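Every protein chain but one is kept in place in this view of the complex.
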Amino acid sequence: MLHMINKSPFESNSLEDCLRYASDGSPILLYEDGIYGALAGSALEARMKEIMAKHDVYVLKEDVALRGIEKLIDGVKEVDYSGFVGLVEENKAASW
Amino acid sequence: MLHMINKSPFESNSLEDCLRYASDGSPILLYEDGIYGALAGSALEARMKEIMAKHDVYVLKEDVALRGIEKLIDGVKEVDYSGFVGLVEENKAASW
Amino acid sequence: MKFGILILEGPYQHEASDSAYNFAKAAVEKGHEISRVFFYQDGVLNATKLMDVQRDDRHIQERWTDLSKEHGIEYIVCVAAAKRRGIVDEVVAENFKIGGLGMLTDLAIEADRLVTFRA
Amino acid sequence: MKFGILILEGPYQHEASDSAYNFAKAAVEKGHEISRVFFYQDGVLNATKLMDVQRDDRHIQERWTDLSKEHGIEYIVCVAAAKRRGIVDEVVAENFKIGGLGMLTDLAIEADRLVTFRA
Amino acid sequence: MVVFRTAPYGSIYSFEGLENVVMMAAYEQDLTVLFIDDGVLALKKGMDNAATGIKDFSPTFKALEPVYDVEKLYIDGDSLKARGLTLDDLIIQPEVIAADQVDKMMEDQRNTMIF
Partner (left out) sequence: MVVFRTAPYGSIYSFEGLENVVMMAAYEQDLTVLFIDDGVLALKKGMDNAATGIKDFSPTFKALEPVYDVEKLYIDGDSLKARGLTLDDLIIQPEVIAADQVDKMMEDQRNTMIF
């Protein structure tokens, strides 16, 4: 499954909830306010690195640009909407 | 200030955020999905007891009844809408 | 005391407008004055008279209108927020009025207590 | 592939309908078929033709209508959700149709992928 | 598959998610319904809407199996426990599953909607 997270992990538990259910290896897409989970140097960076040991973590480029975020945690992959569609081609999707 | 919390603390950080700013002694009202913070026997009970050492914690009776909750953490005070109005008479209000 | 109420979410989707209604009702029953209820953001959606509700559920717009008729409470629907959400004069229910954001400023200055109902 | 899209939040208040629109556009540009976009919960508010938007902002309803005209995508607005929110035939924009919840079930069964956009 | 993960009443996700389940039940013989996170709270016994007038939709949850023939009802045990609840507190008793079964359950269904 592709697990889609659109809420800021500083405010919502949807990412952590989702991780309780997500199988190792299932990809995670951060979009809308979810992209703040990928902020380099944040208090969540260490936790995100743990997550990235088990999951590919993607961020939606257009939402990153809209919010003016330049520095993402190393290893986070950027996809544009076309890449988002590609992830949904390869995986069934769950929106948390 | 009366600090009003309407989101489930199992899902949202609004209660914890609010507590970073709330002065000791300021009352906290749990209403709508916020009332789940007062569930007896939950994983949050120990944390709520710490909070109650510094703040009077109120729950809105009507929202508790609507959700079928019978067992509240000891020391949580129940108010109905009239009591809610009373809290706002006594305090300026902030809705988190 | 003079109360002001600010509503930021629409009916049914969130409990905010239910809570605001019940709070307003309890406040007037305790003898307080509600200077104004200001509908902002998706709160403007409370004002549509096109709402058509199942018989076993509350009718949120009618309930607001009735409360205003009974107690003379003023309801202002923010024009800027309303426009982008398709709430225009033709669909606005009885006792709701479209008005400017300045009326929220007035309310914040005038009311002894301003209570926000939001998501 | 056949994609289905489900939208649960209204325009402007949440980014959900923006994301859904951009996803739908990217999907058709990649050659996929969008079987249907189903508007449910506050998602039904995307369909009002009464929306009136500032010139420097996107017009969410018109953008949806244009996308449908260009690519023949079907938009269904859930009748039950629409009724309680005041979205009735008279205010529904071009290329949106009010329909039953059964059309969401059909979509979930038929589409190879169903993607939900929500709060 | 339909997943309930939102608390009832604070938002409409739970209620309109349920209306959708009732509709799906008429078409889909193999419908799976799962309760996780705050979604389990929608099944609490003893709801009383007299003071608020907000529609109490728990009778419809209760009717899912006997009336609408939805037999595949599951619940995450850890979500219940974290909220201080047991199956006895609920109006129906879905089959308890562990969190690590959820991803595969979703994968096995054609599509998943989370409310």
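Chains: A, B, C, D and E, in written order; residue numbering restarts at 1 for each.
Basically, contacts are C-beta pairs under 8 Å (C-beta built on N, C-alpha and C of every residue); 3 or more make two chains touch, one makes a residue touch a chain.
Note that the structure is predicted; figures quoted are calculated from it, not measured.
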Notebook entry, point to check: Any idea which chains on screen the missing one touches?
Noted result: A, B, C, D
Checklist line | Candidates D:Tyr12, D:Phe38 or D:Phe96 - the one touching the absent chain | finding: D:Tyr12
Next item on the list: Over the whole complex, note the residues of subunit B touching the chain we left out.
Entry: 1, 17, 20-23, 26, 92-96
Check: For subunit D, which residues reach the chain that was dropped from this view?
Finding: 12-15, 18, 22, 54, 56-58, 63, 119
Checklist line | Touch residues of subunit A, complete complex, unshown partner | finding: 6-8, 10-11, 32-33, 36, 39-43, 45, 61-63, 65-71, 80
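Heads up, the rule we're going with is that only the chains that are shown with their structure count from here on.
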Note to self: What are the mutual neighbours of subunit B and subunit E in this structure?
What the structure shows: A, C
Notebook entry, point to check: Could the interface between the copies subunit C and subunit D be described as same, meaning over half of its residue numbers are common to both, or is it different?
Noted result: same
Next item on the list: For subunit C, jot down the residues that touch at least 2 other chains.
Entry: 12-13, 15, 22, 54, 57, 119
Margin query: Among all residues of subunit A, which ones touch two or more of the remaining chains?
Written below: 17, 92-93, 95
Notebook entry, point to check: What pairs of chains are touching here?
Noted result: A-B, A-D, A-E, B-C, B-E, C-D, C-E, D-E
